[in-house]
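See structure below.
Every protein chain except one is present and positioned as in the full complex.
Coming up: subunit A.
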Amino acid sequence: MMASRTVQHNWNLDLCTYFLNSSLQLLWTHREDFQRIPELAINPLGDRIINAFFSEGEDQVNFRGFMRTLAHFRPIEDNEKSKDQNGPEPLNSRSNKLHFAFRLYDLDKDDKISRDELLQVLRMMVGVNISDEQLGSIADRTIQEADQDGDCAISFAEFVKVLEKVDVEQKMSIRFLH
């Protein structure tokens, strides 16, 4: 499995040993189990994050699937140790991290972020504090700035272009303490 090859020893082992010791020893985890974590429940994008673990139509995730999703947050510099040049791209490469973020916006998984999808995600993040018109204009401006092929939607390539100067590695990584 790609996950077991790309997610290397220390990082994987830390997570494995931690979760074997905690209540996620269960073979399957359901959405409600995630929602019981208070810090996740108060996260405005909590539902989108939980959704990222579950594949289409599934409402339970096993440990391997869980690890695959978490593997996106492995720091990029750990790849220096593995040097698996001929293998497939690791899950925590910059491109895959950006793809993960893209999927958080892309609600219907059609590889495009439409205006409606952006509006829905924005609504999740701001709650009731901004009016529909204002939010609509924010969404319009964002799409206008990023859209290059004029289809009023953001494709993955346009998404990458917009974020090319952002330090994705630092913002989308979780480091374990040793």
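Please note the rule applied: a residue touches a chain if its C-beta (ideal position, glycine included) is under 8 Å from a C-beta of that chain, and two chains touch if they have at least 3 such contacts; residues count from 1.
FYI, contacts and distances are computed from a predicted model.
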Point to revise | Protein name (UniProt record) of the chain left out of view, among "Glycerol-3-phosphate acyltransferase 3", "Dynein axonemal assembly factor 4", "Very-long-chain (3R)-3-hydroxyacyl-CoA dehydratase" or "BHLH domain-containing protein" | key: "Glycerol-3-phosphate acyltransferase 3"
Revision key, fill the gap. Residues on subunit A facing the left-out chain by the touch rule are 13-15, 17-18, 20-23, 34-46, 49, 70, 73, 101, 104-105, 121-122, 125-130, 134, 137-139, 141-142, 144-146, 159, 161-168, 171-177
